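Only one protein chain is missing; all other protein chains are in place.
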Amino acid sequence: MRRRVLVAALLGVALVMVACTSGDRSGSSSGSGSGEPVTITLWHGYGKVESPNGQVNHEALSLQNQIDAFNASHPDIHVDDVFCCSNDNALEKLTVALQGDLQPDITYQYGTSMAQIATAPGVMDLAPLTQDQAYDWNDFFAGVRAAGTIDGKVLGVPAQVGNLAVIYNADLFAAAGLDAPGPDWTWDDFVAAAKAISDPATQTFGMAFPADGSEDTVWHFDAMLWEAGGDILTQDNTHAAFNSPAGVEALTTLQTMAVTDQSMFIDEANSKIDALFNAGNVGMVISGPWAVSGYKDVNYGVQIMPGSRGTGSHQTISGQDFWVAFDNGPERAAATQTFLAWLTAPEQVQQDSMETGHLPTRSSVVTDAFVTDFNTKFPGEGLFAENLQNVQKARPALTSYDQVSQIMGQAIVSVLLGQSEPQQALDDAAAEVDQVLAGG
Amino acid sequence: MATVAPATPSRPSLAQRLWRSDHLAGWLFVLPAVFLVALFSIFPIAWGFVLSLQKASLLSPNRPFIGFDNYTKIASDPHAIRAAKNAVVYTFLFVPSSIAIAMFLAIALNQKIRLIRFYRLAVFIPVAVSTIATGVMFLWVFDATFGIANWTLGKVGLGPFGWFNSPSGALPSLVIMTVWGWLGFDTIIYLAALQGVPHELVEAAAVDGATRWSTFRNVTLPLLGPATLLLVVWSTISAVQLFDEVFFVTKGGPLEHTSVPVFYIFKLAFTSSFGFSAAGYAAALAYMLFLVLLVLTLAQFWLGNRAVHYSS
Partner (left out) sequence: MNVVDVATLPGEMGMVEAPRRRWLPFSPWHLLLMPVALVMLVPLVWVVMTSFETLAQTQHFPPILWPGSFQWRNYPNAFNSVPFGRWFWNTTVVTTTVVVSNLVLCSLAAYGFARIKFFGRGVAYFFLLATLMVPIQVVLIPTFLIVKQMHLLNTLGALIVPNLANVFGIFMLTQFFRTLPIELEEAARIDGASRLKVLFVIVLPLSLPALATLAVIQFLWIWNDFLWPLVTIYKEKAFTLQLGLMSFQGSHANDTNLLMAGNVMSMLPMLILFIAAQRYFVRGIATQGLKG
């Protein structure tokens, strides 16, 4: 999932690699027959289990424990887990590896890369797995399933999901004489609160917004667009639809805060939001579950997205990462499917969530009892788990989606920087998107 | 350049003459390096050229040939034109300013004063710190609201400026950041070159009553000529190929005001933000860039070799 650029950049610094978390048991590629297990390789981006400062990396540990358990219970398969690279570099690493026929059996990839991966040779269609009744594919959230399905092919099973909600600084709300946001709040409440909290004298902003024009900028807008009843593209994915009144309403809301009220901190490189929120200079951010653990210095609360003026909808948007599989011969392909089915079964999903704070990828895991436990262990994240129910739409699963996103991102930023008006910016972007969609 | 061969009484054989000829000797000296560079260049450059004739995604083996279509569409691509314009502005700002400042600083660092080793180390440090770390720092320094740059300028009644957040200010901010970050590189090269400037000449000029400026102009500057040509050519190539700072810090924004050619090429080849199967087009752009740099470098050498005085 897209985390902010700072992390991306920091991880990018020295990028990547493929390390055998578990030492040097790399192993010969296949070779069953004589009772020797089929070895499959999995690339992940969770880092090493033990960092030298003595802290435990729970994500890496959870994955390794699960793989060890699988290997113990499946003597005919051996899964070799390899720390390949930070997730930001996973696609680049895979691209080069494919040129040399060095691709792994399973790799962790961002949902936004799925359209590109669809063209890679040997990428597996996991439909046989997802069509299996016992697997219960529909237990995964609809928006997430759609993001992994390109042109009818299931190119990945969910590895992680996230969604957007509002994280607010409770002390700043109190200081401004405002009530903490409730579940019924609206965008008008949001804008008014942002204005009330803003204070140039103390360098306090009502909200902070990622304005690098990346997908991070765009999905914030997407959620608002959907709430207002709009869509990114037309039903048949042939034309832009975001320049509807709903789109203008959403973008005007942002414009009001950025330009009129100047209550928005515009983070041009998408790298300062967390630090400013954690320092108490920002009243509200719209972010995901991964953000809250960093907010140690402020008294924060979490609330679902504000409702749209017209529709009252509080829907949000999900971001997701996938396990993508490559076909390296029938034996390994079969072993890969067996392992993925096991790894993404409810039991493992629940276990991993409680260990790491990842939101559950399956809806059956999100019971009231689970949310209570989850929120106790990871304060604030319970709401994000429940908020998965508010994910109603998915971004279009289109090979040209990145291009659409790029164009929309530029339009949004130009309005935030006061360079154009919402209707005009969206109309221009729509014309460009139509051209892309027509050109293929 | 006269090379005098030792006199030999008897007439040398062909093999001997060849062995002694400058042609063979010259090639023997340069061959190991030329061979290694060629080994790792010829195939990749040819590969890139073939790619530029294809409609290709790096992920997919399916790459139909489309002739020179990738080249013909460059002229009508607004993103490419924007990137080219940015590169021109950036290069014209970056190259002269970084070289002039480095030359001045190198002269300062060549003084015989206390703490000089400390000063030299300090100037070198930004080169050693990672681009990421300096990038993160500059985003704070140049923050419109919280940055120390606006705070300081505000004290003298200037600003506030938008820096990276303003369409007109982003590229100049990038220039400031990169000049600062790479100054140490140019400076240590000038510093090395200054070690070859004869002390006696400078002293003689001083004795003759020359002003500092005329000593610098007539003695030091000509001797720095070869290093200056080196830095002009190298900085131009680096500036036109600027990537890291844009990739890590500005991401080409805001609104493509810091989008530069190699950054655009990278996005075309390794992402699908500008469409799919764009790797061939990216390669075509890289080849255009290659041609431009080739011409630019030839011109610099041509001009440089007229202006620069070599000892031989």
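Which chain is which? They are A and B, in the order written, and residues in each are numbered from 1.
The criterion applied here is as follows: contacts are C-beta pairs under 8 Å (C-beta built on N, C-alpha and C of every residue); 3 or more make two chains touch, one makes a residue touch a chain.
Please read all numbers here as calculations on a predicted model, not as lab measurements.
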The listed residue (B:V175, B:L191 or B:L255) that touches the chain absent from the view is B:L191
Any idea which of B:I74, B:L221 or B:I237 touches the chain not displayed? B:I237
Touch rule applied to chain A and the missing chain gives residues 3, 6-7, 10-11, 13-20, 24, 26, 44-48, 50-54, 57-60, 82-83, 85-87, 89, 92-93, 95-97, 99-100, 102, 272, 274-276, 278-279, 281, 290, 293-294, 296-297
List every residue of chain B that touches the chain not included in the displayed model. 1-4, 6, 22-30, 32-34, 36-41, 43-45, 47-48, 51, 58, 105, 108-130, 133-134, 137, 140, 146, 180, 183-185, 188-189, 191-202, 206, 212, 223, 226-227, 229-230, 233-234, 237, 241, 243, 262, 265-266, 269-270, 282-283, 286, 289-290, 293-294, 297-298, 310-312
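The rule is simple: only the chains that are shown with their structure count from here on.
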Whole-Å distance, chain A centre to chain B centre, using C-alpha means? 38
Under the definition above, what is the set of chain A residues touching chain B in their complex? 5-6, 9-10, 12-14, 91-92, 94-95, 98-99, 115-117, 119-121, 203, 205, 211-214, 265-266, 268-272, 276, 281, 399-400, 402-403, 405-406, 410, 413-414, 417, 419, 436
Touching chain A in the complex: which residues of chain B? 57-62, 130-133, 135-136, 139-140, 143, 145-146, 164-167, 170, 247-251, 253-256, 270-277
